[in-house]
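And then subunit A:
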Amino acid sequence: MRKYLAVLRGQMMRGLAYRSGFFISIVGNLVFIGVLYFLWRSVYSGRDQINGLTFDQTLLYVALGSTVFILLKTHVDWVMSFEIREGAVVIYLIKPVDYQMVMLTFSAGSSLLAAVIVTAPTIALLVWGLGIGWPIGVGTALAPLALILAFLISFCFDYSVGLSGFYTESMWGLGIVKDTLVVVLSGALIPLQFFPESLREILLWLPFQAVYHVPLMMITQPDRPLGVQLTALGVQVLWAVALFGLTRLFYSRAIRVLRIAGG
Partner candidate 1 sequence: MKRLREYIRLYFLIEAQYIKARLHYRADFFITSVGMVISSLATITVFWVLFDSITALAGWSFEEMVFIYGFYLIAISPMQIFFDHIWQLRFEVEDGRFIKYYFRPLNMMFYYMSEMFDIKGVVQLVVGIVLLIYASANLALSWTFGQILLLIAVLVGGALVQISLVVMAASTAFWIIDSWPVLSLTWKMREMAPYPMTIFSGAFRILFTFVIPVGFIAFYPSTLILRPGDVPMVAYFAPVIGLTTFALMYWVWSRGVNSYSGTGS
Partner candidate 2 sequence: MALIHTEDLSKHFKILNRRQGLAGSVRDLFSRDYRTVRAVDGVSFDIEPGEIVGYIGPNGAGKSTTIKMMTGILKPTSGTILVNGQVPYENRIRQARTMGVVFGQRSQLWWELPVIESFRILKEIYGVDQQSFDKQMAMFDSLVGIGELYSQQVRTLSLGQRMLCDITAAFLHNPSVVFLDEPTIGLDVSIKAKIRSLIEELNRAHNTTIILTTHDLGDVEALSRRLIIIDKGTILYDGSTEKVSDLVGSYRTLKVQLSQQDGGNLNDGVRDRFGEDDGVSVQPEEDGWTAITIDQGRVPLSDVLNHVMTTSQVADVRIEEISMESVVKRIYDGALR
């Protein structure tokens, strides 16, 4: 356990070294939130509620969506594709560490750092700059847990794309499909309430909404009935467990490819 914590700490420190990268993420995110503000104000122009959501609720939702996107951005797929291509992955296979755990702590480190650095100015902008009401409720307390689960699920997607590096060189294509599907179908860019009824029903069954929709709803509508919120968490847990299991299976298959082909 200690060795994984060491990796986590190391990654956080490394992240600090790339200060300018963080600075850009923050500035970029703030500008983007500004754009979202204008965009949605235009969408709402005058209307009080659309699809049951007020302007404040929607803006908070999408603004946090873009912020969470930065937090969840693990570079695991790129790191893995590089390591697999260069053969460096062999180093991990020799050591007594679990490769998936290493990748997980590695990305958790940078996400944790991002969480601390990026969210503060974002919240400041939303609450004080734009005067958006921030509701507090039970959901607010559950939200961090939901975010951790969201991270785990998102990690599994990235990790799977990374593993595909054992089979193909087309990382870019797979990565971009994953990114697009997750972002569009998860309700990150636009709350699921906006989707037509039939489509929404389907999307709620998919793991993508567990990454964005669940935590974002918890934050923007924290006083929904407790039962509803706990169910949502439960769904996240189920997906996290299922995907973790699948990725482990995928990994053992992929490693076999390496062992047979000789890397």
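Worth a mention:
The criterion applied here is as follows: a contact is a pair of C-beta atoms (placed from the backbone, for glycine too) under 8 Å apart; a residue touches a chain by one contact, two chains touch by 3 or more; residues count from 1.
The candidates came about this way: all candidates are chains of the complex that A comes from, given by their letters.
Keep in mind it's a predicted model, so treat the numbers as computed, not measured.
By the touch criterion defined above, subunit A in this complex contacts candidate 1 out of 1 or 2. Per the touch definition, subunit A reaches candidate 1 in the complex via residues 20-21, 23-24, 27-28, 31-32, 34-35, 38-39, 41-43, 45, 50-51, 168-170, 172-177, 179-181, 183-184, 189-190, 194-196.
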